[in-house]
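All protein chains of the complex are present and in place, except for one that has been dropped.
Let's turn to subunit A:
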Amino acid sequence: MIDVVDLAKSYGEGERITRAIANVSFSVEAGEFVCVVGPSGCGKTTLLRCMSGLLRPSSGQVLLGGRAIDGPPEQVGFVFQEYSRSLLPWMSVRDNITLPLRHKRMAKAERTRLVEEAVGSVGLTGFIDHFPWELSGGMQQRVAIARALAYQPEILLMDEPFASVDAQTRADLEDLVLQVRTEYGITVVFVTHDIDEAAYLGDRVVVLTSAPTEVQEVLKVDLPSPRDQVETKELPEFAHLRAHIFRAIKRRQA
């Protein structure tokens, strides 16, 4: 579905060049949930931005269904870490979610249905006519997720979406993402610096090295579905997996 091929990205020129990503290749199958994890400052966000078409890689390419992307494709939805700056404060929840649908050809009733369905899926039906700043941080990120869902993407890219919410909200949002992923049948690429989160959510985990970044390891996650915040995290396999990822990251840093 989506292939990252020999992707490299550097900033600046000449002697002051910074190589953020040295060479990264991996593939994501349709319907898969892939988590990308790595030490802080390892260019995870840069990688995701290249995958979304927001950034142009210095070399290599990102293929979507076999075709190289050049700018943000219609099939991709994006959830930013900074939810409060990604939602438009002058628009209600409904208008924020409707905005990306305006240029899509569809009947008005269909658009309304998509928006209301997405708001329902993230559990915010009663707040559809509120403004984002009237909601808590966790609820704002739910709105951003609903916006991405209503856009009907084939692939959802999420850039450390829960890095700035408290632990309880974070667990709720993780389960919400798993649930809507099944509900909408979409492919998800989820960037995080949290090893537990990566192991809990992913079907596979791509472990990155620190900058200049390469792929350290790709791990298959063999945890039973559906996942459960208590039971899944109690399993010895879960403990092994997170220990494995942890060591992989530590080993390269040392």
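Operating definition for what follows: a residue touches a chain if its C-beta (ideal position, glycine included) is under 8 Å from a C-beta of that chain, and two chains touch if they have at least 3 such contacts; residues count from 1.
To be clear about the criterion, contacts and distances are computed from a predicted model.
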item: Listed names "Chaperone NapD", "ABC transporter permease", "Transglutaminase-like enzyme, putative cysteine protease" or "Thiosulfate oxidation carrier protein SoxY", with the criterion being the UniProt name of the chain not displayed; value: "ABC transporter permease"
item: Chain not shown: contacting residue from A:I17, A:A30, A:A68 or A:L88; value: A:L88
item: Among A:E134, A:D166 or A:E234, the residue in touch with the chain that has been omitted; value: A:E134
item: Given A:F26, A:F78 or A:F127, the one touching the chain that is not displayed; value: A:F78
item: On subunit A, residues whose C-beta touches the chain left out of the figure; value: 52-54, 71-72, 74, 76-78, 80, 82, 84-86, 88-91, 99-100, 102-103, 131, 133-134, 147, 151
